[in-house]
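With one protein chain withheld, the remaining protein chains of the complex are depicted in position.
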Amino acid sequence: MIGYAFMGKAHSHAWRTVGAFFDVPAIEQRVLVGRHAGQAAAAAARYGWAEAATDWREVVARDDIDIVDICVPGWLHADIAVAALRAGKHVLVEKPLANTVEEAERMAAAAREARAQGVVSMVGFTYRRVPALAYAQRLIAEGRLGAVREVRASYLQDWLADAQTPMTWRLRKESAGSGALGDIASHAIDQVQFLTGDAVVEVSGRLHTFVERRPGPDGPEDVTVDDAAWATLSLGSGAIASVEVSRVATGRKNSLRIEAYGTGGALAFDLERPSELDFHDGSVPAEEAGFRRIVVTEPGHPYMDAWWPPGHVIGWEHAFTHEVRDFLAAIRDGGDPSPSFEEGLQVQRVLAAVEESAAARSAIVPL
Amino acid sequence: MIGYAFMGKAHSHAWRTVGAFFDVPAIEQRVLVGRHAGQAAAAAARYGWAEAATDWREVVARDDIDIVDICVPGWLHADIAVAALRAGKHVLVEKPLANTVEEAERMAAAAREARAQGVVSMVGFTYRRVPALAYAQRLIAEGRLGAVREVRASYLQDWLADAQTPMTWRLRKESAGSGALGDIASHAIDQVQFLTGDAVVEVSGRLHTFVERRPGPDGPEDVTVDDAAWATLSLGSGAIASVEVSRVATGRKNSLRIEAYGTGGALAFDLERPSELDFHDGSVPAEEAGFRRIVVTEPGHPYMDAWWPPGHVIGWEHAFTHEVRDFLAAIRDGGDPSPSFEEGLQVQRVLAAVEESAAARSAIVPL
Amino acid sequence: MIGYAFMGKAHSHAWRTVGAFFDVPAIEQRVLVGRHAGQAAAAAARYGWAEAATDWREVVARDDIDIVDICVPGWLHADIAVAALRAGKHVLVEKPLANTVEEAERMAAAAREARAQGVVSMVGFTYRRVPALAYAQRLIAEGRLGAVREVRASYLQDWLADAQTPMTWRLRKESAGSGALGDIASHAIDQVQFLTGDAVVEVSGRLHTFVERRPGPDGPEDVTVDDAAWATLSLGSGAIASVEVSRVATGRKNSLRIEAYGTGGALAFDLERPSELDFHDGSVPAEEAGFRRIVVTEPGHPYMDAWWPPGHVIGWEHAFTHEVRDFLAAIRDGGDPSPSFEEGLQVQRVLAAVEESAAARSAIVPL
Partner (left out) sequence: MIGYAFMGKAHSHAWRTVGAFFDVPAIEQRVLVGRHAGQAAAAAARYGWAEAATDWREVVARDDIDIVDICVPGWLHADIAVAALRAGKHVLVEKPLANTVEEAERMAAAAREARAQGVVSMVGFTYRRVPALAYAQRLIAEGRLGAVREVRASYLQDWLADAQTPMTWRLRKESAGSGALGDIASHAIDQVQFLTGDAVVEVSGRLHTFVERRPGPDGPEDVTVDDAAWATLSLGSGAIASVEVSRVATGRKNSLRIEAYGTGGALAFDLERPSELDFHDGSVPAEEAGFRRIVVTEPGHPYMDAWWPPGHVIGWEHAFTHEVRDFLAAIRDGGDPSPSFEEGLQVQRVLAAVEESAAARSAIVPL
């Protein structure tokens, strides 16, 4: 595993936990790679990795390494992933796939070549493995919503609401690629495509930076990415999705909300209540109909037979456990896990189209 | 109409409104009776009554009066109702029917005699006419919950939470009969019997006064009624209901909550959201099952075809409009509207049994 | 009053009710005007109007008429309103103000002239008088949200979700002007401007018709208005609002949802629970902070001192009672009630800009 910050901590928990709940090949947590030797060693000890290292190139070349899990910032994804794939390692990479379409294309090409050699790759749009969203996808695929017409997706956070929150690499275009767009709209866009099983074909978008300068160590610095983004997305089927994301939405901590309206039913989800799915079944007589709050903890719900009895909810972190489970199962079974790098690239193209549209006064851009 | 305080205002609105929404015999708002001539005249003008009077005995004897609506405190109910019924007037009386079982028996006897003459009577347990509760009753009667096993009913308010809220007639046993018990547990108990179509057969109860003295005009006075009450009620069918009511439940304004659990389904309701009913249909497969939030505004819901398109909610006050509608329809059709004085007497007996049990260290008292 | 359909019924209830709850000049419900003499007479009798008539021109010229309340479809607004204002009548007109900007301009000009003569006019964006929204506006005006950055407004209904729902005048451009846009986005846009006290300065928009043909009496007919609309609105202050409206959102009956995020707090509202306002006060320490569910029934809340004790919720219909109250108060006091025809015209311009942008592939259009 490369990286030991927020995502490294979350992934480590998943690797450590998966075998106790799911039937997957046994794994060993071999090496944790980080820039600072001391911190990497401390993190390795804490998170259960046998050793620590500082040079990812060396590690991805080692014979005793089968899997590389990339948890570093986006601008480093392409080089590491391509090198690892070429070295024949299975690769799991955090989302978004990359900072640019060009990088993402390079990665997708490398993944295609590697796949021919039986090497597996996957991008971590983890929310596909939240049981309620996996179940939502199943309901839609089974036709329980009829034809989906409209999707409303928003992802609202407030950790940048305070104009005094200081500058970070996440707020500079050169390191982060974009702001809320790449960070959280990527999740929303992936969900739109995942849930509907459809692809975005054209886009109108808008970006805005509410706080244009923030305190840096040597005085105010320019914020060069967006605080918030809006888009409407046309899907191949004719459905239309709206996306709104913000990191300055006071009072919302991690609220990815998704609603889907079809000819035969509707769904609503909020990540702040990740174990619930509201389902409106349009075939129920009007008098009795309503959004029913499904507590997604039944053994028949995706992934849930591995956990606790009904009503005992699991946390946000276990979407990673499920991700690792599916990744390991694909390695074992020779499968082709989703979301692939190709799918990650498609999200990247949508992000780029939103930027292009925003730069053209929101005029629609085809993909 | 006798009385022009809170209930008089609510009833007047209902009488004024009913004809515009429902097909009922035309009525005229003839006389408003109150103790103070000036105030009664002002209220009559405001609430649409043609004239005002101060002597209810005179008014209930008038030939041009067909209906008497009693909105005064409980200790006055029996005398007025019996006099009106004997004068051949149809009588609607606010809940609870009376302050004591003895008074309630007198009233029920008078109602029985009057009924033989085609005279109609009814007690105003208005919440039976909240569309969501009327619909809940219908679902249960249709067997959608299977056999009801448990009912949880609570009615929580907080207007007495502050120990400095001054003394009133409602806090003296001689005028009010009891406290939260008669005032709001009576609603909860009526709902338990209404929803299940069953009768309470034994009772364990408890009463408590948290604020024992309150400011009066001449210094502190003793509160001689309960602030809160608890009871478990056995129903004839073997179901068990719990009741908890309080007027000191900080933060709850008018929260009558009712949950019913049966062998085949469940229901939940909260009067602070009176247009919603949560229904769990046990015949739905476990994976898809959940409490569905029914917005009770469909034309097929009780009373709702008279109002607005779906999704446009009506207020608390229209339960009175529906009550008056059913009362007028019963007069027109020679019907026997529910809740009858007999049903009001049954509630009174349950209230008395709760008091008796509370006095006997909560030991079960049969009815 | 001209018109006796849905809006006529709602307005009649308001006129009949207002005097019993608010101190306003006494009014008489003089004439109900409708195209069909028989139906108008029946409606007049039911809704409390002294007489019925079929020719609005005659009625608006009568000396015994002081107020004209226009509840007919939009294409008739301009002629009636202008004639009534010129005849010196105070005019209340349903929303949206008109079907076109040109008509709206004519009406605004007539209102300006009439105002100089002490004649009052008002357009019925009724939701400004829902107590929770009036209270939301007050909180924002008092600075409790700090500077508003983002508003999310959606208005979702499903009465056209079924493709077999037949054709009506509301689905033809020549009679309705537009579809969901004029009908319900107008409400959302008015709320955005009302709540923020700000004006839209540029717009990107999109329209879509999901069901392009519907059954008519003589076979399928083309639907020539939108089923759904999306827009992002830039406000003068730099805030950005998103709007999404639909009449095919399965499972949503009348769900006008509004969220506002400011530098110092946030608000959320849903018209399916009209008596509640969720308020996040950003000055509360993070550990204790959260969206608090305010039950808007306290005497200090707008309009609520006239009604019932706390916790007793009022219905959708009383926003009209409050509208009529404010209109009558303005007549009495020589006031200038809001929303004025000028404000109605501004909404019309935003609607036109959305259409213009939609026709130009969503490119931003300035106002």
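Observations, loosely collected:
Letters A, B and C mark the chains as written, and numbering starts fresh at 1 in each.
In the analysis below, contacts are C-beta pairs under 8 Å (C-beta built on N, C-alpha and C of every residue); 3 or more make two chains touch, one makes a residue touch a chain.
If you're wondering where the values come from, they're calculated on a predicted model, not measured in any experiment.
Which of A:P217, A:P285, A:P309 or A:G334 touches the hidden chain is settled by the complete complex: it is A:P309. Within the complete assembly, B:A266 is the residue of B:A44, B:A111 or B:A266 that touches the hidden chain. Those residues of chain A that touch the chain absent from the view are 6, 9-10, 12-13, 16-17, 19-20, 46-48, 157, 159, 252-255, 271-276, 295, 297, 307-318.
Although one chain is hidden here, its contacts on chain B can still be listed: residues 145, 149-150, 152, 154, 156, 158, 161, 163, 204, 206, 208, 210, 228, 230, 232, 238, 240, 242, 244, 246, 248-252, 261-266, 280, 282, 289-291, 357, 360-364.
On the side of chain C, touch with the chain left out of the figure occurs at residues 135, 279, 281, 285-295, 298, 300-301, 310.
As a convention for this text, only the chains that are shown with their structure count from here on.
If you lay the C-alpha trace of chain B over that of chain C, the rotation comes to 180 degrees, to the nearest 5. Remark: the per-chain Cα centre closest to the mean position of all protein Cα atoms belongs to C. Using mean Cα coordinates as chain centres, the one most removed from chain B is A.
With centres taken as mean Cα positions, chain C sits 40 Å from chain A. Computed centre separation for the pair chain B/chain C is 36 angstrom, with centres defined by C-alpha atoms.
Note: centroid distance chain A to chain B, computed from Cα atoms, is 54 Å. For chain B, the set of residues that touch two or more other chains comprises 295, 310.
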